[in-house]
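Note that this complex is displayed minus one protein chain, with the remaining chains in position.
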Amino acid sequence: MSTDLDRLHVVVTAKVKLNDLVTRFEFVHAGGKPLPPFSGGAHALVEMRDGDVTRLNPYSLMSDPLDPSHYAISVRRDDAGRGGSVFLHDKVQVGDRLNLGYPVNLFALDLTARKHLMIAGGIGITPFVAQIKQLQSTGGAFELHYAARTQALATYADALRAAHPARVNLYLDDQNQQIPLERLLSGQPPGTHVYVCGPRGMIDWVLTTAHALGWPPEAVHFEEFLAPQPGMPFTVELAQTGKTICVGEHESLLEAMEREGVDAPYLCRGGACGQCETRVLAHDGTFHHHDHWLEEHDRNGRKIMPCVSRFEGTRLVLDR
Amino acid sequence: MTIQFNDETFRDDYTFRNSDWAIRRFPFPFHEDSYMYSVNMERHRGGPEGSVYAKRFDVDEHYISEMRDRALVLAEDPLRCQSLPHMTLAGWDLLELIMVNKSEDYPDLFELDRDGNKWRWINKPLSIDDSFIFMDEASLPYGPMEYITRQTQGDFAVLDQRENNLWMDAGMVTTQADWSLDFDIGMNFFEWHAPVPLAHEMGVFKRALKFLLNVQQGNPARRLNWTMTVNPLLDTSPENYHKWGVQKTTLTPENLGRKQHLRVELQTFYRLPRSNALVFPIRCYLIALEDLVTIPKWGRRLHRVIRDLPVELATYKGFIDNRPLILDYLSQFDDGLPTSPGVWPDLDSEPPLRR
Partner (left out) sequence: MSTFQFPPSIASRPTYGTLGPRAGAAQIMLADAEGAEALLAVAKTDPELMRRAHVIYIPKHTGAQFIDQLRAANPAILHVAPSYAACTQRLHRVFSAAPMGAQLYLAGTEGLIGQAMALALQIGIPKSAIQTEHRGSVARRVQCVHCKGITEDVMIDPFQCSHCGLNLFVRDHYSRRLAAFQGVCIDAEDPGNVPPSVELYS
């Protein structure tokens, strides 16, 4: 389950600028076949060959999960990032061929739930778009509360409200509107599950509030996609393969290992799934952990998640 | 090749027989002369032409008779097939998985025509030709899981994935090695495996669960499991144990080769796309010891495995009382010669039995 995962070969059929930040891309199968169906909340890795650099970035699929004719993703431009979103926005055009990973779901609906309470912030709306389509087909109860900076940046808000006027609630920062979280989380019927996708601060707010109101952890779901952060270049020794590699400013440790032909497992490439967890054998310096997988006691020089985390110091030896 | 389907029974007069073809392709589970639990998972990506691994859902000469036996079991006890309410979507996923794969792998036996959600399914061996609306339960005579698993060999456990665990929330279970779906439905991975001795302490289930949670679409996996069964009885259920248990006491040195069967489960694991559930097809293959020992390597090896198996395992697998009798029989087919590594018969290279 790593670099030899099968790829889906697709063609870009639409590139739609939705607002100043977000563009939607649509894909069909390059061989004209149906694409595999998926479950709402799933993401796919998009393989981007940008000169010498190959990136695999995860994006939530937001087309109808039951419609195999095409996939869609929505990409928020991040000029301060490592270039994946900028590459898609600036370089990828209709007609281009791309490779995608098979859909993987780390933010699935709990189908035992009697009701799904969804809380979205900004581009965190994308997994919910697919989940709502799934619930529409299978008849599940849901309620969406969606916060965005302005009306213009509230991607898909109009379409969602038009389709589900009684179930979609929008809150705009520039109108000083805020999700009434405490009220929402009090008085939900038994069997309600709450889902949050958005910036870290929003996720923490929901988790903390839910916990304080007595919500058990199995009814609270969250997803935060962590794009690998750029950072100072560093050098790492790989004990199993006997290689010493340099991690550049704009690549992740995982990408550097792959560039050097080191086989490292992965699934989400976003610090969430735990597949790429790697033992630290020796170090002299500071870790910059960006994942939400490792336990606290593992962060102090025992383990690292090479997909998103970095290192600064004189020596790092890993068990790879 | 065209399969010649047998007309046979798995109960009462037990007319079940394996042809020479079926004996040679039997999924012998021991790759060396001893056995212990392990997380023996590998990718389910085909196998040698003609082997039970070659197709995603193997169809063999027992197909029609096994489906007839399943219908008999369900008529006696409908609780062998159950699906908790949230598992219907997974049932449709499973129906699609099987119909697509069988029609691609066996175009002479199965046909699937899809026009949007209007589907037509033709199953020639069972003389079925049904048109239905995909995702519309009312258009099929049974729920989607029951409909398709009444037409597919092997048991099916359909597992919901949540809370970093797998939950046995639906299944079709009529050819089981002594476990009850009706009792175990709703349990998580550790709970339904609770009665298995030794493996928990070895950490086998923790590792297996971690592996299974990460089985992804497009990447099915498989493993083998095994036990011993007296008579070719598919339905060794706890429900009917008070009826079949006594058969275990009917072995004699004269009838053992014919009555004692090695029972092997080919377990495969698929991620189901729409529901994010996991399906766990458990396909049961039976072989009489007298047929198994016609492959010299297998005769030598099975003797050594059964002889050296820990008492706890022989007890759990239910043949501790019969072990001495089985060993007496198998020892005739073990001349002490070394065996080649791996599970294949190696008929061309392994020496015949030295008497």
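Every chain is named by a letter (A and B) in the order it is written, and numbering of its residues begins at 1.
The criterion applied here is as follows: a residue touches a chain if its C-beta (ideal position, glycine included) is under 8 Å from a C-beta of that chain, and two chains touch if they have at least 3 such contacts.
Predicted model only: the values in this text are computed from it and were never measured.
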item: Neighbouring displayed chains - absent chain, whole complex; value: A, B
item: Chain not shown: contacting residue from B:Asp69, B:Glu239 or B:Glu265; value: B:Glu239
item: Which residue of A:Gly139, A:Pro165, A:Pro190 or A:Gly242 touches the chain not shown here; value: A:Pro190
item: Touch criterion as defined above, residue of A:Ala212, A:Cys246 or A:Ala282 at the omitted chain; value: A:Ala212
item: Touching the absent chain when the full complex is considered, from B:Asp69, B:Asp184 or B:Glu265; value: B:Asp184
item: Touch residues of chain B, complete complex, unshown partner; value: 79, 180, 182-187, 190-195, 200, 238-246, 248-249, 321
item: Where the missing chain touches chain A, by residue; value: 112-114, 185-192, 212-219
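To be clear about the criterion, only the chains that are shown with their structure count from here on.
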item: Rounded Å distance between chain A and chain B, as computed from the means of their C-alpha atoms; value: 38
item: Interfacial residue positions of chain B with respect to chain A in the complex; value: 86-89, 93, 135, 160-163, 214, 216-219, 273-276
item: Contact set on chain A toward chain B in their complex; value: 1, 5-6, 36-39, 42, 65-66, 102-105, 108, 110-112, 134, 137-138, 218, 267, 273, 275
